[in-house]
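Every protein chain of the complex appears in place save one, which is left out.
Entry: chain A
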Amino acid sequence: MVREAALTEMKTDTLTGADLLISALEKEKVEVIFGYPGGAVLPIYDKIYDSKFLHILPRHEQGGIHAAEGYARISGKPGVVIATSGPGATNIVTGLADAMMDSLPIVAFTGQVATSVIGSDAFQEADILGITTPITKYNFQIRKLEDIPRVIKEAFYIASSGRPGPVLIDFPKDIASSLTKQPEEQEMNLPGYQPTVKPNFLQIRKLAEAVSRARKPVILAGAGVLHAKASHELLQYAEQQQIPVIHTLLGLGGFPANHPLFLGLAGMHGCYTANMGLSECDLLINIGARFDDRLTGNLDHFAPKAMVAHVDIDPAEIGKNVPTLIPIVADAKAALTALLTQTDSPPDQKDWLKQLQEWQEKHPYHYDEKSETLKPQQVMEMLFSKTKGEAIVATDVGQHQMWAAQYYRFNQADRWVTSGGLGTMGFGLPASIGAQLAEPGACVIAVVGDAGFQMSTQELAVIQELNLPIKIAIFNNQSLGMVRQWQEFFYESRFSHSKIPVQPSFVKLAEAYDIKGYTITNAEEAHEILDEVLHNREPVLLDFRVDAEENVYPMIAPGKGLHEMVGVKE
């Protein structure tokens, strides 16, 4: 009887599109959803009401998608976002562009007006497919109920395989609410999408031979190493061949910073040794980095003496900016595994390692340690030493971001969440929420500037509601620090709209959300308060009043080559 009843139930129309969505998400083992309800997603939210997902309600959709990005970066799983049609959908646009630039797997669902009125400029209608086509890896609009399971399967597959990226699914309201029976299972239909994972053997041979001939080799490791979970292989390979490793901004943590072969961060605010290493090397092995302009500086002066090998899962990145002699289209892990099995003799690079070592000792990062005012670099060093370098650091964009990259020395993978490619202010605070949810036991520090913080303060409500033990460290210089720095250097100190002397009391603001807050004006206070709060399992806001005139050094001016750094310690 029961079986018969079940059979008839399957044959009649009892499931809505929203039911199909929920069961597809369960199938993908989704645990957390960052979503904001609204008219067009009401049928979906009615089903979420009974579901087992942990649903996080950000206080702005943009906060929701940045949180999903933080979650994806730390957990390695796609971050799931729901927004309603029209303004809800357009509010996640910045996050989609950010995830696209930094290759983060996101699956975003947007509500859409009913199919019968699409194109009529209906209430809360926006052509979100048209808007997001250039900033998503792929996007879909559901047209038929029976396609829902397949489309969602495809979306998760596309978002998380190959070079990860954001995928958007537009869900018309009538499709979510109309009834159907359990559809037949459909296979994925993506004949045009076959990411190359395994490297070409001949190219691997070419690289192995080039390595053994090299005298001044370096590895430039990008976020591709993290996406492929290849840190272990990278460490093994670097040690096997004794090749020094340089990181891009997004790659930090892929190679342990305390390792003798680690040279540091390269690029516009990278360290002397890393930048000179790139300028002087004779073999540059790029693994999973895309030669972004902030890394390379002027391309005419970039790695002028080097033979370039480039391992990337995205063939379009190879040769895009830098002429490449040895192209290897592959996943970083697969390529490194293949390289590890080659038996060529390691390079003879003793002089090179000695030279690099000398540079390391002679030209480290530096700031005025005797200063009376609280130095941002000093605060960052404290955060590093007091958390033993084990915290997850999520940053906003600007000076504080660069100081975090310079002074917080990541020894493990997946501890670093930052907006690199798009450089999105307002990213840090919500991203820290996602990171904390991905690893509830971790110590998470949101490193933000006073300006970027004010772009997403509303998310304090989420932190308080869930009692997330995030340490919000505001590097308060009462200005848009990086903009101010550029104006100082390149616009004759004409500080046009980069100083923000009028601010709310951040401590009172935190208190309004029932979060503890401290204002910290000197090093002594900083030590004391950090010792007190860092290991508490409750949120706290720390308003560090740092030196407002401080600049980030070294710096490479736009249009200059990597070797033309200014502000290097002599």
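The criterion applied here is as follows: a contact is a pair of C-beta atoms (placed from the backbone, for glycine too) under 8 Å apart; a residue touches a chain by one contact, two chains touch by 3 or more; residues count from 1.
The rule we apply is simple: contacts and distances are computed from a predicted model.
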| item | value |
| --- | --- |
| Chain not present in the shown complex, as UniProt names it (candidates "NADH-quinone oxidoreductase subunit N", "Acetolactate synthase small subunit", "ATP-binding cassette domain-containing protein" or "ABC transporter permease") | "Acetolactate synthase small subunit" |
| Hidden-chain contact residue, picked from the options A:65, A:106, A:158 or A:252 | A:158 |
| Residue of A:315, A:364 or A:567 touching the missing chain in the full complex | A:315 |
| Chain not shown: contacting residue from A:133, A:467, A:505 or A:536 | A:133 |
| Contact partner of the left-out chain, one of A:289, A:308 or A:329 | A:329 |
| For chain A, the residues touching the chain missing from this view | 129-130, 133-134, 137-138, 141, 158, 190-193, 196, 314-316, 318-320, 327, 329 |
